[in-house]
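The structure is given below, and queries will be raised subsequently.
With one protein chain held back, the other chains of the complex are shown just where they sit.
Think of it as A and B in the order they're written, each chain with its own count starting at 1.
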Amino acid sequence: MAGPPVLRAEGLRKSFGDRTVLAGVDLEVDRGDVVALIGPSGSGKSTLLRCLNLLEQPDDGRIWLGDEDITDPRADADRIRARFGVVFQQFNLFPHRTVLDNVTLAMRVIRRLPRAQAEEEGLALLDRIGLAGRAHEHPDRLSGGQQQRTAIVRAIAAKPEVLLLDEITSALDPELVGEVLELVRELAATTTIVMATHELTFARDVATQVLFLDGGRIVERGTPDEVLVSPRELRTQEFLRRFRRG
Amino acid sequence: MTDTASDWRPSDIELGRRRFRKKQTLRSVLIAALSTIVLAVALWAGIVNTPGWAVVQQSFFDPQTFVEAWPRVAAGFLLNLEVLGVAAVGVAIVGTLVATVRTLRGPVFFPLRALATAYTDLFRGLPLIIVLYLVGFGIPGLQFTSGRVPAQVWGTLALILTYGAYVGEVLRAGIEAVHPSQMLAARALGLSRGRALRIVVLPQAIRKVSPALMNDFISMQKDVGLISVLGAIDAVRAAQIQTAEAFNFTPYVLAGLLFVVLAIPLIRLTDWYAARLRRREQTGAVL
Partner (left out) sequence: MPRPRLRAALIAVLATAALALAGCAGGSGTNSSGYVTDGKLTVATGDPAYFPYVIDDKPASGKGFESAVVYAIADKLGIAKKDVVWKRSTFEQGIAPGPKDWDFDIQQYSISDKRKKNVDFSTPYYSTPQAVITIKGSKAADVKDIAGLKGLLVGAASGSTSFTAVEQTIAPTAGPQVFNSNDDAVLALKNKQIDALVVDLPTAFYLTGAELKNGVLVGQLPPTDGVSDDWGVVLTKGSPLTAKVSKAIDALKASGQLAKIQDTWLGADAGAPVLK
């Protein structure tokens, strides 16, 4: 893809107490890329995603969103976060609001759309995932897969520049995983995505770049074929072997 | 050859079980009713047969004094209601402010947090009646207002200061009980900390602690009666005045009745709401 990278990170470090979670991570995401982050549990995938949109403050390193150095202390963190969309493993929908409210909240508060227009857009998005009829219910009435798809729609309703997905199918029952992955596949065609995932087959199908994270470092990076089919590094091979056996 | 849902009839064994359970229930209800009646009658007989009953009845339950006391005590009760209304609003504001300040993070906010902590420590420790005296007699003593401030204003202020501290702590507990992932999701959308608190965390926090909040409100309803020490004529003071006039305690019974009548709807509401929350969270558990 032409043009400057949408998202770039250099030398990211993050420790919690005396535990080093990220030990110098570099990253470059072009417009339209779908980057899959894979690696064992505790390798720092979630922490990396949280650093990218400033939900965590990195101990060292720099991050650029477009031209802007977002690790500059003078940067407006709230406005920067609004340029990302995030979907969490545990959905994290707001239980005290209806499904439609969840989706339109960012539109009304951040993009400052009037309620009528926001609800129109929101319903259109919900319709796309077949949940327009449930718009006025509360999230606890929906199944896990429906909640997660609502969470995805909530994230893209704000028209983000980059979509961050943090193991969004790991908490779902197996039969619900498919519908969520379908939605992501649709979005992958038009959205820049960075996703931490265990779904290696899906990653191979959809990703344009795969990063293998282990022990706080990116051990191997490349196209899905390079990393998932014929990995060069020993640790990557071991990980994939352990994974496939399960 | 399977039965459809509408074709099913209970088996004889199931019918037998139902009959047994019904008999057991009936038995328990009868025993409970009977023992309650026996106890009530025993208490009643005991009280009515004490030698002083006639005098006490006349002293506390005299119809004529009741009627005579009504205008003054009822008017006083209106003052209690007024103070309660204003104090409730004030407490809500102060409590939310205090709870929010105490949950601020970051060293730059330390002075504010320390101030809020000092405030809650002080006013949760001081008995309300002392706060009333200090505020109601102390502050006017400073004489920085040119006009006169009515006693009930000071009373309301004392109530707000004291209950603001309690409610602030309850709300803080509620805020901290909301799962941090909610705040995370709200910030991830790009909401500022203040907005995230207001739109996402606080509503959930309030829902979590609403039984405790309603309890505090019921308690405040009664404590409104204490503003009488400042000279405002509320229901309790009115009862005292009427009692002194007639040397009869019935006005106190009247005032007490009014307070109970006010509290009961709110108590029922609290119970109903708490039960509804329990049902929602425990969906159908029988234990």
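We adopt the following convention: contacts are C-beta pairs under 8 Å (C-beta built on N, C-alpha and C of every residue); 3 or more make two chains touch, one makes a residue touch a chain.
A quick note: this is a predicted structure, and the numbers were derived from the prediction, not measured.
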Could you tell me which shown chains are touched by the chain that is not displayed? B
Return the single residue from B:P51, B:G125 or B:P180 that touches the missing chain. B:P51
Kindly state which of the options B:L43, B:L122 or B:A275 is in contact with the chain not pictured. B:L43
Where does chain B touch the missing chain, residue by residue? 31, 35, 38-39, 41-43, 45-47, 49-52, 55-56, 58-60, 137, 140-141, 143, 148, 151, 228-229, 231-233, 237, 240-241, 243-249
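Simple rule for what comes next: only the chains that are shown with their structure count from here on.
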Which bits of chain A are touching chain B when the two form their complex? 53, 55, 78-84, 86, 88, 90, 92-96, 105-106, 109-110, 154, 158
Chain B residues touching chain A in their complex are 181-182, 184-192, 195, 199-200, 203-204, 207
